[in-house]
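The complex appears here minus one protein chain, its other protein chains still in place.
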Amino acid sequence: MLDVLNILTVGVLLGGIYAIVAVGLNLIFGVIRVVNFAQGEFVTFGLYGAYAAQIATGMDPYLAPLIVVPVLFVLGAVIYIVILRPLQNDPMMQVFATFGILMVSQNAILALTGGVAYSVQSAFIGMSVSLGPIQIGLSRVIVLAVATLVTAAVALYLRHTRNGKAIRAVAQDRTAARLMGIRVETVYTLTFGIGAALAGLAGCLLSPLYTMTPQIGMNFILPAFAVVVLGGLGSVLGAFVGGFVVGLTEALAGFYLDPALKHAVIFIVFIAVLVVRPSGLFGVAGAEEVGLRDQN
Amino acid sequence: MTKTELSRTPRIGSFAGELPVLGAVLAALGLVLLFYSDDSFTLNTLAGTFLFAGLATSWNIIGGFGGQFSLGHSVFFAIGAYMTGNLFLKYELSPWISLLPAMALAAAVAMLISWPVFRLRGPFFSIATLALTEVAMALAVYFSTWTGGAQGFSVPFKRGLENMIFAERMNNALLMLGYVAVTLLIVCWLRHSRLGYSLQAIRDNEDTAEAAGIAVLRTKLIGMGLSAALMAAGGSLYMMYVRVVDPYALFSLFDVGVKVAMITLIGGIGTIYGPLLGTLLLIPLENLLRAELGASVPGGNLLVLGVLLVLTALYLRRGIIGSLIGLADRMKAARA
């Protein structure tokens, strides 16, 4: 019984990690429909940004979002305008371009650091809270809490602000949105910027948990795609819940089956869900059929 | 004037009509080999280039003609390599023979796993194929009887044509050229076959194709099976060429799965010679960058390659072939 509780706790906390990584991707993939390989790199920038901020000013990584988030918003917007917007009618070329961005980013970091692994320092590292017999790492609790807050904030933003409504309109039907006078391009730029900024936030919050290497972003990106598609494209709640589905599946499979197989299990579950319910758990039915063609 | 006009209208053409061009292309590639016949380094680069040309041409069948943007073709590549490697090690079966079961197995697996996944379209399909790669790799690491687990296995250096193992790089290059020839020949046929037209109709509009009476799922499955079988043949050749395999190399997203798609996009997706052109550009460039920059700045070669890829995406949006056609169109418009 204790085992079960412990594993469920681990799964929920891991779900928080996936949820915070996926929330930005969900916006980008769900609204702009770009398979953005570079999304993991935005997380990497967040991680290294927190490290750089600490080296430069001694700042605690939990304060680093104050700098990193705006920087990544601008970076995301610029990448969208310069690279992805010109390719909006060639979705496959977009995939390819984001892949190029990924290579540039990984290898630029490698060239700068020589591949030496870095870690940040924070007062919270290694601290844990005990819930009865269950141990919980404090830094993971923070991630879970922020993931919840950010999801709520994004949901409110999309529901109640003018820009948010525009984003939703474009996600649902680009052509109709354009006919309604929404400036689709501006919405996309905004969305990409927000998506990148959220990934940067995730990176900062994850920095106390991980040792950074130039390739680390890739470790997040594939599960994050699974989370987003599983939860349902364009559904903020879906990405949040999807995070926990993947987190719990991984924790249970890792403990009861074999840690070496957990990766396979989450992707099998992912494919199974996708096949049974292609729109994801919370997605709008039919979204998956929009596919690549409906881009004009 | 009328002459250019004629060449501009989409030619229906025929399989036989493609053969002279194919023959000329292959002869040109052969001449390149002859030209470098005493430069082992270049011959080896060419062998690798031709291998990828064949792989990309195979991918193009379902990815380009069929419009199903698979990022999981490394699975079929790996099936070919494992099958040939195992049959060679355990039963000393010549790779010339084991090619056949390798291709058959890959086609069967491809059709089986694609059946459900073909319900998905566009980026969803791509992501699902990515996930399949991850599953396959994890299983290959875990169930080690046929794969050697994480450590993989290697095939001893037993020279001989029957083993496809050569000391002379020229022979490797010729073998790979043969692979390119076979894949191109099949694509030339496909381009003008009922299957090919159906695939292209599905790519252009799945619903219209269905309305026009094309059995969409069956066509996609056959296209995928053919593509996977040829991919597996490439895997078999790779096995006997590099002779060391492990799951991380075979299922590599970047070195196989994404690369074949990327090469095709660079060259011209859905065209017969696009994948070949893309490979002729990308693989030697990659080798050159690695040789010149790889040792001086860590990651320097891949950094430059990444920048070039982004630029290619931006400025060769329709691939080399598409851009050439576009250029010809503009020149014609200017003259008119």
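Think of it as A and B in the order they're written, each chain with its own count starting at 1.
The rule is simple: a residue touches a chain if its C-beta (ideal position, glycine included) is under 8 Å from a C-beta of that chain, and two chains touch if they have at least 3 such contacts.
We adopt the following convention: contacts and distances are computed from a predicted model.
Chemist: Absent chain per UniProt: "Aspartyl/glutamyl-tRNA(Asn/Gln) amidotransferase subunit C", "Amino acid ABC transporter substrate-binding protein", "Oxaloacetate decarboxylase, beta subunit" or "PQQ-dependent dehydrogenase, methanol/ethanol family"?
Modeler: Of "Aspartyl/glutamyl-tRNA(Asn/Gln) amidotransferase subunit C", "Amino acid ABC transporter substrate-binding protein", "Oxaloacetate decarboxylase, beta subunit" or "PQQ-dependent dehydrogenase, methanol/ethanol family", the absent chain's UniProt record names it "Amino acid ABC transporter substrate-binding protein".
Chemist: Per the definition of touch given earlier, which of A:82, A:131, A:176 or A:260 contacts the omitted chain?
Modeler: A:260
Chemist: Consider the whole complex, including the chain that is not shown, and state which of B:234, B:298 or B:319 touches that chain.
Modeler: Checking each option in B:234, B:298 or B:319, the one touching the absent chain turns out to be B:298.
Chemist: With the missing chain put back, one of B:99, B:128 or B:141 would touch it. Which one?
Modeler: Here the residue in touch with the unshown chain is B:141.
Chemist: Could you please point out the subunit B residues that touch the chain left off the display?
Modeler: Considering the whole complex, subunit B reaches the absent chain at 39-41, 44-45, 48, 138, 141-142, 149-152, 154, 156-157, 167, 169, 238, 242-246, 248-249, 252, 255, 287, 290-291, 294-296, 298-302.
Chemist: Extract the touching residues of subunit A with respect to the undisplayed chain.
Modeler: Touch set of subunit A with respect to the missing chain: 3, 6-7, 10, 14, 17-18, 107, 110, 114-119, 121, 125-126, 128, 135-137, 140, 209-211, 213-216, 218-220, 223, 250-251, 254-255, 258-260, 262-263.
Quick note on the criterion: only the chains that are shown with their structure count from here on.
Chemist: Once bound in the complex, which stretches of subunit B touch subunit A?
Modeler: Within the complex, subunit B touches subunit A at residues 69, 116-117, 119-128, 130-132, 134-135, 138-139, 141-142, 205, 258, 261-262, 265, 269, 297-300, 302-303, 305-310, 312-314, 317-318.
Chemist: Under the stated contact criterion, what part of subunit A meets subunit B in this complex?
Modeler: Where subunit A meets subunit B, its residues are 29, 33-35, 83, 86-87, 90-97, 99-108, 110-111, 114-115, 214, 222, 225-226, 229, 258, 260-261, 263-264, 267-268, 270-271, 274-275, 278, 288-293.
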